[in-house]
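With one protein chain withheld, the remaining protein chains of the complex are depicted in position.
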Amino acid sequence: MIPRYSRPEMTDIWEPANKFRLWFEIEAHACDAQADLGVIPKDSAKAVWEKGDKPYTPERIARIDEIELETKHDVIAFTTELAELVGAEDSRFVHQGMTSSDVLDTCLSVQLTQAADILLADMDKVLAALKDRAFETKLMPTMGRSHGIHAEPTTMGLKFARYYAEFQRGKERLIQARKEIATCAISGAVGTFANIDPRVEEYVAEKMGLTPEPVSTQVIPRDRHAQYFAVLGVIASSMENIVIEVRHMQRTEVREAQEYFAPGQKGSSAMPHKRNPILCENITGLARIVRASVVPALENVALWHERDISHSSVERMIGPDATITLNFALNRLAGLIAKLVVYPQNMLDHLNAFGGIHDAQRVLLHLTQNGVSREGAYKIVQRNAMQVWKSFGIDPDNPDEPAKLDDLDKQAAKHDNRMFFFLSKDEELAKTLSNEDLSTLLDEDSLTYHTKHVDTIFKRVFG
Amino acid sequence: MIPRYSRPEMTDIWEPANKFRLWFEIEAHACDAQADLGVIPKDSAKAVWEKGDKPYTPERIARIDEIELETKHDVIAFTTELAELVGAEDSRFVHQGMTSSDVLDTCLSVQLTQAADILLADMDKVLAALKDRAFETKLMPTMGRSHGIHAEPTTMGLKFARYYAEFQRGKERLIQARKEIATCAISGAVGTFANIDPRVEEYVAEKMGLTPEPVSTQVIPRDRHAQYFAVLGVIASSMENIVIEVRHMQRTEVREAQEYFAPGQKGSSAMPHKRNPILCENITGLARIVRASVVPALENVALWHERDISHSSVERMIGPDATITLNFALNRLAGLIAKLVVYPQNMLDHLNAFGGIHDAQRVLLHLTQNGVSREGAYKIVQRNAMQVWKSFGIDPDNPDEPAKLDDLDKQAAKHDNRMFFFLSKDEELAKTLSNEDLSTLLDEDSLTYHTKHVDTIFKRVFG
Amino acid sequence: MIPRYSRPEMTDIWEPANKFRLWFEIEAHACDAQADLGVIPKDSAKAVWEKGDKPYTPERIARIDEIELETKHDVIAFTTELAELVGAEDSRFVHQGMTSSDVLDTCLSVQLTQAADILLADMDKVLAALKDRAFETKLMPTMGRSHGIHAEPTTMGLKFARYYAEFQRGKERLIQARKEIATCAISGAVGTFANIDPRVEEYVAEKMGLTPEPVSTQVIPRDRHAQYFAVLGVIASSMENIVIEVRHMQRTEVREAQEYFAPGQKGSSAMPHKRNPILCENITGLARIVRASVVPALENVALWHERDISHSSVERMIGPDATITLNFALNRLAGLIAKLVVYPQNMLDHLNAFGGIHDAQRVLLHLTQNGVSREGAYKIVQRNAMQVWKSFGIDPDNPDEPAKLDDLDKQAAKHDNRMFFFLSKDEELAKTLSNEDLSTLLDEDSLTYHTKHVDTIFKRVFG
Partner (left out) sequence: MIPRYSRPEMTDIWEPANKFRLWFEIEAHACDAQADLGVIPKDSAKAVWEKGDKPYTPERIARIDEIELETKHDVIAFTTELAELVGAEDSRFVHQGMTSSDVLDTCLSVQLTQAADILLADMDKVLAALKDRAFETKLMPTMGRSHGIHAEPTTMGLKFARYYAEFQRGKERLIQARKEIATCAISGAVGTFANIDPRVEEYVAEKMGLTPEPVSTQVIPRDRHAQYFAVLGVIASSMENIVIEVRHMQRTEVREAQEYFAPGQKGSSAMPHKRNPILCENITGLARIVRASVVPALENVALWHERDISHSSVERMIGPDATITLNFALNRLAGLIAKLVVYPQNMLDHLNAFGGIHDAQRVLLHLTQNGVSREGAYKIVQRNAMQVWKSFGIDPDNPDEPAKLDDLDKQAAKHDNRMFFFLSKDEELAKTLSNEDLSTLLDEDSLTYHTKHVDTIFKRVFG
């Protein structure tokens, strides 16, 4: 975790003040349950809350650290400081029958649950921004590309819609992972409840918003944590998926979209309106960092016997790192999407850059569906496609020499959809296809053709 | 994939015969849907099934390969071969309005779904074996260990029970991941349905046991696949978790359990009954291989624009590798658990190796709950614990010199629970504690104390 | 490994025929050494070579497999089959004092060394292609880009040169990793040489082109293998670095370079000259596969005591997979580079797309070095940069409204370097700068300015 990529709401979760507060609540609730069961005096349980329910100020935390330096044991340091507040008489019932991991692991469950709640809210911000932009640009035509090469038209709104659907899936996964991690273990040294009643665990679990871990050892099983970090890794990759798109759209030669820059924000002297997609690049890197927690989390699952503590140092680092980094990146992403500047004219210019050549498959289909043989249709399409290229000065058989333009080419140049223009001049086609069919084909608005099912897709995605 | 770690049921899924069969079904169902919509002739759709619904024999596959060598395009090679069977007249309607990825990605969805079904059945085998062994060894006492160090007693059944619970979670995750991957995309070049009606996708999806992908580009979004492989990775780690335990139990100095070896199976001449945990070690390595697919699957998510094909070579390898390896390993694991030889006497010997010293916390609790102060209880426990160690010839203050044994030590040596023996001789304790309370403590069976909640846990896990 | 991404030269290394041949050589050389030491009869060692030095035909391999099915031990199966050839009398001295791992690990060292030799030759092909193309395009101007945004001019040759330098480093690392993996262990059950003389290891090492492993256990230490696969992973990433560049240069809006396609090779009917960078995308995916071996190789290092066999299944897969995939990808890459089609005119068009605005820093430097204050220089540059943008119809203060063009703008449009044009008209500049200095600045050829140190860099890279 480094401050530059952190937000207080998430770092707070991993601060000592929150950790000790959770420890206190776990211990104090356990006392209540023990008192109810008659294991410890009711008055002592009451005293723990009455005297101990105080904020963990920097002074108290310093005192705990001081004790830990001596005892080299964090939970003992914590209970010792609590005893100073509550008094020896009552505090001696705190932690009775429990093992340190009961506190540590249950606390980690709460922290990861708290982190998940923030991340879910972050994802909602991203989803809201994506939905807004999707509807705003629903029918904004743009060139669809496969392999970085122009393919067929699509709409800017469909791009946002698919990220929305992807994030919606990510959110469902995180809800599930949150549910999986939200377990509580208060089961003693090796998980047998030998020294503490299972009802204590049930009570504390409910109070802490968790469910009891059905079977723990000394620890809560680490497949739960592995799943949690794996889900964060997939969300990080989805995040990267969006920003890679923006980075492409922002590159000089494309410039179909651009990260927003505040009016006063200073650029270089020579290129005040040119901007680097640095937020997107930053999120690309942050996605790598979040993903970096997946492998160690997987390596943490196989522990020796009823536990070894190799997972602990890993979690002390990836717990904060992955959640803080993802929290920061998701918020940056939400803002980025909300304010993304789009350039519809540039999109249209790219769409029309090759004279409607992208309508080739559409023409092919139309011809075969109107009685032209597959081979015949193929020849017609290819012949006219060659014409289009030639009108752009490109000879596909010899792409390195500029093709000579004739009058027809110059006429074609005046049409956005040169493909249709040449088809309308194709005499053989005229013979094959009825005038009516041909004009149906040529009259239909190309963009409408390509976007006619956008509504259907939006209904699927947004309901 | 290597034959040594493969099973035919899973490799078959990735064989050309299955792949081409699925391609055929996708195309033929699409024809039916197109015919229903009046886009292509009903008779042609019928002909595709009537003439094309034949097994993909090695001869047909060789023919497809031959065509692919020429055309360098797998889907064209496939449809060309199909046309040879169905006849040009009808086959020309096959694949109409579709893009190659519609076939490839939908096929991959089915393959991953088929693979998941096998893996779920494999997990059921593991679960069944774990459940059997859990109930069989439910109250078989064994030493619980943290950090590889003796802690408190637990039971062998609890070990199996926790692996059961862990695998049950893994199964739930896989069911979810299977559901997520089971989508169908027949949406054309960039996913707009410009050249094909969305109802075709819906029809094919239903026929193939899938749901329509709400919004695809040229491809089905790769976060679905990433999640799938991530879940396999977590299951692999859970698998490793079990075999690490067996490897520990089988090591020479522990020998509490051992992989089963057939009676006739030859060992070394000198150690015919000593066996290496090679199946477990093998599964440990295979877990690493399954996990190795997680990072590339995560790297596959961020594609350029409406698709780039960088994910394809990755999936051609990790698709088979991860599923085949996990299938093999899970089956090996199920057999291993079912036949695992356990040595209850060795477990007991370890349990009793240190004279009941593991009951220290229990005594401590008992004393404080019977009016002894925390400090007083602590002193009593420590004093008697020192006695126990001394009776084993160990002086904790000087562990490198053997301690001298006296008569009391020799008497103690005849008791499994030396801790209780020394406590019964402790005169100060006798003063502090009523005779009744002391005898309650000493009479209670130690093992029963530690296993009294096993039933509760089993009920939580197995219902 | 899948055939589609394999080349026989590399797959052969991992075939049984090569493996058994290496086993034979190791065993036979060991016999010679043992005979020299007087441990076994010289005639027997001689007989092993005379009768056993035969190719491993499919029949012999089938026989070994048959024996392995019975004995469930690969090395015993191998020596048994060898005994059938050599005769029991002499063959009984084969493998004496050795442990299976002596053969297996030494064989793996040879295989990885053989693989490295092929990969080094592959890298030489890539290097040769890069060098050729670097010199061919040494001064071919192209726009340098940071963040995907135009920055300052560079040359195509410099791109090739930096990949050359990067691959040269990769080669050095692989030479080093090859040296590290080329060790031989013939040291018995736990590496003590209790049952075999260290001189046998030294002899076999020399014969097999290896060095003796200074200290082995039952196995050769796995940090050597981890380093080997880590180096392959870095090379894979460098490979990806090149193809990402080509993919960018090939995208429709850039089209500065393109993968070569054979004249006869069929494209789509509509876009016969448009090509997808599928080789580059394929290599991107293959790089992920090669890298996927790094983590399992790192996880293989920490073995239990003198060995556990968890590394073995991992190596059976990543050994072939990583080397075969990298071999295939490097050869594909070498061909791709050698034949890459470059479009210098498109590069120039991009370079000139913004009227020399990229010379802003150059002008700034020139001014400050000629007595203009930093602030003054900044103002001059910015003023003229704004002019340039305006002449392109872009108002940086209001980029969404087209700017109105005046006469000066139209004049400027005739100059590639509009920046210089406007500077020559800048009256304030004329006052500040002497005529001489101004003309020096404006006369100098912009491209020469940017490429003046290309020679220096080439000398550094190519010597």
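The first chain written gets the first letter, and so on, giving A, B and C; residue counts start at 1 in each chain.
The rule is simple: contacts are C-beta pairs under 8 Å (C-beta built on N, C-alpha and C of every residue); 3 or more make two chains touch, one makes a residue touch a chain.
Owing to the predicted nature of the structure, the values given are computational and were not obtained by experimental measurement.
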{"item": "Which of B:81, B:197, B:245 or B:299 contacts the chain that the document leaves out", "value": "B:299"}
{"item": "Hidden-chain contact residue, picked from the options A:36, A:281, A:349 or A:444", "value": "A:281"}
{"item": "Residue, one of B:61, B:120 or B:357, that touches the chain absent here", "value": "B:357"}
{"item": "Given C:180, C:395 or C:426, the one touching the chain that is not displayed", "value": "C:180"}
{"item": "Chain not shown: contacting residue from C:45, C:140 or C:189", "value": "C:189"}
{"item": "Touching residues on subunit B - with respect to the absent chain", "value": "143, 145-150, 247-248, 250-254, 268-278, 281, 295, 299, 350, 353, 357-358, 360-361, 364, 378, 381-382, 385-386, 389, 394, 396, 399"}
{"item": "For subunit A, residues in touch with the removed chain", "value": "1-2, 4-5, 71-72, 247, 265-266, 276, 278, 281-282, 284-286, 288-289, 291-293, 295-296, 299-300, 304, 308-314, 316-318, 320-321, 325"}
{"item": "Residue numbers in subunit C that touch the chain omitted from display", "value": "39, 92, 96-97, 144-148, 151-155, 158, 161-162, 165-166, 169-170, 173, 176, 180, 188-195, 197-198, 212, 214-218, 221-224, 226-227, 230-231, 233-234, 236-238, 240-241, 244-245, 248, 287, 291, 294-295, 298-299, 301-309, 361-362, 365, 368-369, 374, 449-454, 456-457, 460-461"}
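As a convention for this text, only the chains that are shown with their structure count from here on.
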{"item": "Inter-chain pair with the most contacting C-beta pairs", "value": "A-B"}
{"item": "Copy pair subunit A, subunit B: interface residue numbering same or different (half cut)", "value": "same"}
{"item": "Superposing rotation of subunit A relative to subunit C, computed on C-alpha atoms, to nearest 5°", "value": "180"}
{"item": "Distance-maximising chain from subunit C - centres being C-alpha averages", "value": "B"}
{"item": "Whole-Å gap separating subunit B and subunit C, where each centre is the average of the chain's CA atoms", "value": "36"}
{"item": "Intercentroid distance (Cα basis), subunit C paired with subunit A, Å", "value": "31"}
{"item": "Per-residue multi-chain contacts in subunit C, two or more chains", "value": "247, 276, 278, 281, 295, 299"}
